[in-house]
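Below you'll find the structure I mean.
Subset of chains shown; positions unchanged.
In this document, chain identifiers A and B correspond to the written order of the chains, with residue numbering beginning at 1 in each.
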Amino acid sequence: LFVALTLAQLAEEIGAEFAGDAQGKTSVGDVRITGAATLEDATACHVSFLFNSRYQKQLKTTRAGAVIVGRDVQCDRLNLLKTGDPKLAFAKAVIALHGYRRHGHAGAHPGAFVDKTATIGEGTILYPGVNVAARTRIGRDCILYPNVVIYEDCVVGDRVIIHAGASIGHDGFGFATSKGIHHKIPQIGNVVLGDDVEVGPNTTIARAALGSTVIGNGTKIDALAAIGHGVNIGPHGLVVSQVGIAGSTTIGHHATFGGQVGVVGHLEIGNHVTVAAQAAIVNDVQDGEILMGSPSMPIAHGRRVHVLFTKLPELLDRIRDLERRLAELTQKR
Amino acid sequence: LFVALTLAQLAEEIGAEFAGDAQGKTSVGDVRITGAATLEDATACHVSFLFNSRYQKQLKTTRAGAVIVGRDVQCDRLNLLKTGDPKLAFAKAVIALHGYRRHGHAGAHPGAFVDKTATIGEGTILYPGVNVAARTRIGRDCILYPNVVIYEDCVVGDRVIIHAGASIGHDGFGFATSKGIHHKIPQIGNVVLGDDVEVGPNTTIARAALGSTVIGNGTKIDALAAIGHGVNIGPHGLVVSQVGIAGSTTIGHHATFGGQVGVVGHLEIGNHVTVAAQAAIVNDVQDGEILMGSPSMPIAHGRRVHVLFTKLPELLDRIRDLERRLAELTQKR
C-alpha cells in the first residue's frame, strides 16, 4: 500500500478546508502527502497536526507539508488544513494514508486453541496462543492478538479488538471466609463485551459470580486494567491503563477514568462521569460529575484541596503565629 | 450436570434453617431450586442471597424461589433460608447446584510446555500455552490456566489455581548500580506457593534473589498484583488486584490487602493485618492493625484525616478568619 494525496484530495478526505498557499511557495497541486508525522518529525511529504496547545510553538519550525489545525489557528509559513475537529480529521488522514494494521493470516491461526463448542464469527482473526474456551461466542471482524485468553461461556460482540495477553472471564475474586479459611465460591457468570470494544494488553476482566460482567458497546479499555466480577461499564467509556474497578460496581455511559484510578465495589456511577488519574472513588457518583483525588472530590474543590495539601507547612506556620500572637495578647492583659 | 433441590434438601445441604412457607403460597415440597442468581435476576427456580445491606431493599421485589439470609432478617413474602453465615451458605449452595468449572482435558494439554525435569502431580491440569521450566515441582489437583509461566526450580503445592498469564518465578528486580550502569544480579532463589493458593490472571511473583519468595497455604491473590523477590506472605491472606509488595517484606497470616495497596520493601508486617485500598505501607505493622491512607494510618485516625483533607479550604478560611479577628483586636487596643 502506497498512497499519495494532493492537499485538495486530503482536505476533501478529512473534511477540512485548505487554508492556502503558504508563503506563495506552494500550490495545491504541488504538494503530495504520503504520510502522517509529528510536527517535530514531519517533512514536506507529511501531514501533521496541532490539537494540544503545548506544541503550538512547533508551528514556527516544523517542515510539514501541511498541518491539520483548528479554525482559529494562523500560521503564514504553513499549509493549513482547518477544521472544527482537528483530532478527528487527523484520524481520518492517518486512515487514508496508512490504514489499519494488515494481518498475516485470516481466521484462527493454527497456533490458537479454540474449543470445539466455541463459535467465531466471519472475518475474526485469532493470533497464535489465543485460547477460547467452551461455549464462548465471538462476533464478526474481531481481532484477538497473541495469547489472549477467553474463558468459557463468554460473549464477544462484533469488531472487538483484544490486545496481547488480556484475560477475559477468569474467576472473580470471590471467597466465603469461615474460621479463617477462604472457601472458593464457584463463579458461574460470564463476561459480555459489546460491539466495538477494545481491550488493552494484559488487562483482566473477571467473570461475574452470577450473571454477567458487561462492557458496553464502544467502550475502550487500556492496558493492565483490572475489572472485577459483576462490574457493568456502559457504552462509549474510556478506561485508561491500570484502572481497578472492584466487583458489582455499575458505571453509566461515556465514563472517562484516568490512569490508576481505583473504584470500590457495589457503587452506582452515573453517565458522563470523568475521573482524574490516581483518584479513588468510594461513593456513588451522579451523572456528569468530574472528580479527582483520593478520596475523590469535585474537581474545582479537589484542585483547591491539592494546592492546600502542598501548603500544609505554611498553614502550620500561620497557626503557630496565631498562637504566639494570642499568647502575647493574653499576657499583656 | 443438572441439579434440582427442594428447599428442605437445599437447607440441609447448606446448613441453613428453612424459615417457612412465604405468604402461605408455597410449601417446602413445591419449590424446586435449580440455580443461584442475584436478587435482581432470580426467578422462582433460583436461590438468592443477602449479605450486603446495600441490597436489602431488593427483598421487596425479588422473585427468587428462596433467599439465604442472616438470622435476623425478616421478609414475609419470601422463602428464607436463615443461617449465621449467609455467605458461606451461599457458597455451599452454588457448589451444590452448579459445582466448579469442568475441564475439557486432564493432565498437561499437548499445547503446554513442561520441561522434562519438572514434575506435575496427579490430577493437575495444564492448559495450552502453560510453560513449566526445569526442576519445578507442581503438586496434585492444581489448575494452571492458559499461558501461565513458571520459571525453573519453583515449588507449587496441592490444589493451587493459577489464572491465565500469571508469571511465577521470573527474575526479581535486582541490580547493582555502579558508575550509572545497572548490573544484573543473578536471581538464584525460587518461588514457593503453598497448598490451596490461588493466583489471579497476569499477576507476577518474582523469584527470590537468594532463598525463596513464599506464598503461604490458602492465600488468595487477585489479578495484576506484583509480588517482589523474597517477599513472604503468610497463610490465609487475601491480596486484592493491583497490589504491589516490594522485595523482602514479610507479612504474617490472615493479611487482607485492598486493591492497589503499595508496600515498600524490607518491612515486617504482623498477623491479621488489614489494609484499605490504595494505601501505602512504609513502616513495620503490628499484629491486628487496620490501616488506610497514603501514608497509612490506623483506620479511625485515617478516616478523620481524610475528612479533614477534603475540608482543607474550610480550615484555611478559619485560619484567615482568626487572623482577621486577631488583627482587629490588636488594632483596637
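Keep this in mind: contacts are C-beta pairs under 8 Å (C-beta built on N, C-alpha and C of every residue); 3 or more make two chains touch, one makes a residue touch a chain.
Here the structure is a predicted model, which means the values were calculated and not measured.
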| item | value |
| --- | --- |
| With 2 copies placed, total copies in this complex | 3 |
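What we mean here is this: only the chains that are shown with their structure count from here on.
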| item | value |
| --- | --- |
| Chain A onto chain B, rotation angle from CA fit, given as a multiple of 5 degrees | 120 |
| Touch list for chain A against partner chain B, complex | 113, 115, 129, 131, 133-134, 147, 149, 151-152, 165, 167, 170-171, 173, 175-178, 180-186, 188, 202, 204, 206, 209-211, 224, 226, 228, 242, 244, 246, 260, 262, 264, 266, 280, 293-295, 297, 301, 304-305, 308-309, 315, 318-319, 322, 325-326, 329, 332 |
| Partner chain A, residues of chain B touching it in the complex | 35-38, 41, 52, 54, 85, 87-88, 90-91, 94-95, 98-101, 104, 109, 111, 127-129, 145-147, 161, 163-165, 198, 200-202, 218, 220, 222-224, 236, 238, 240-242, 254, 259-260, 277-278, 294, 306, 309-310, 312-313, 315-316, 319, 322-323, 326, 329-330, 333 |
